[in-house]
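Missing here: one protein chain of the complex. Every other protein chain is in place.
What follows is subunit A.
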């Protein structure tokens, strides 16, 4: 009854797991192919290679090459139109050694069952997300990120759901569910509820964001625990990175989640067989699906596994922030439309011409050019930077980005030398009106796609945008505006994130973490198409520069 009730199979699985305990250098492609074939799967491999725009700290080289191995278990009596995917990333070292063994054990067990209505694809991907991206692009015949991969020889129909496994030890005390995907996209809530309900039925502890659920909702500490869990989810969603291999499936409309086994030295431990039973149950449930999961929410925040905050609750909060901008814009419009007070001889000063398009256009164009420079220069000039300064390429890229960002702060003093006439009272009002509307539309669109990113940007930028005029005290406002700028928001978020995870860091460590976050963000954009870096460099930063311009308007 169920997986591994047969002692022989249990022994085989334990053997497999112990063999895999030894560290693997690279991926044992031939061994995997042989083992999967021995279990009766149709095995195929896919080679891929990618030139990184700059070598990151983990890889330390420009070219990443690898091979994905996947085996397809064909459904015995069904047409091959739908498939499910179980994947385990294979990284060198003992990061994920148990998962591959569990995957192979499950493959053998699943092979002997007759109730499968969908094909099951057991995927072992190399180099984590890069391999997964190559496999998904090959499967769906798209090529959005410029990766080089060999075409897939075997396919299984349209993928209905996928689960990704990460197990680093054979003794597990709780299973962690990771939902956040690329660009803050989340799987359907039904998938999370399915997993949680089944964990409860089997008796496995299930956590989210690494935190265990508490039952005391009424007490202050219980409430703050829930808020912390939710803030962790907000931070992870705002970063736009996929926090597990499942993150890349979501873009293809495939509901996916990552399951991590955590060993946290609790008294009650579960072993591999229970996890195997858990996965078998999950796959049997997914097997019974008649259609893709779409009935439940796609936009939610989870303070715990049994509670969620839907979009209907959190969007009005954002809406109220955006309304501040619109009201300010309306106020400026009314100020601009009322005619100036008449002078003594009764004729209003007609010659005070409207500032014209040109005086507003110049700061707009210059801000966007700076944004374009922030987007393009760090990658382009990394070789030149490495020649002239004793830094590695990654550091060169990050430091160039920070340099361009800071150089933008010096702009207002230069653009005013460029502008022939001096700005008028009308001029800064028109510019501020344009900037407010631009910010409102930008934040609205961002919040629709990635709510957490939009909300965090709104929280910091809306107060700055609302109060800034040339008449507020300059030094104090300049300081506040810099504190509220996107780069400092990112810095504070890094420290806040570490606090929430109960791993607070010192200032120096935090700064290094911040630099690595920037480099990871740039890399994510080039490798997987994450939108956070271009959004901030090309749209949010120029908008902030416009407000900086207004502050120093003469």
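To be clear about the criterion, contacts are C-beta pairs under 8 Å (C-beta built on N, C-alpha and C of every residue); 3 or more make two chains touch, one makes a residue touch a chain; residues count from 1.
Everything that follows uses one rule, which is that contacts and distances are computed from a predicted model.
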* The complex lacks one chain in this depiction; which UniProt name from "Ribonuclease P protein subunit p21 isoform X2", "AP-1 complex subunit gamma", "Proteasome subunit beta" or "Phosphatidylinositol glycan anchor biosynthesis, class U" does that chain carry? -> "Phosphatidylinositol glycan anchor biosynthesis, class U"
* Which listed residue, A:324, A:449 or A:513, touches the chain dropped from view? -> A:449
* Which listed residue, A:251, A:277 or A:328, touches the chain dropped from view? -> A:251
* Asked: Which is it among A:185, A:400, A:477 or A:549 that touches the chain not included here?
  -> A:185
* Asked: Which is it among A:44, A:223 or A:298 that touches the chain not included here?
  -> A:298
* Asked: In the complete complex, which positions of subunit A touch the hidden chain?
  -> 185, 250-251, 253, 294, 298-299, 326, 329-330, 333, 350, 437, 440-441, 444-445, 448-449
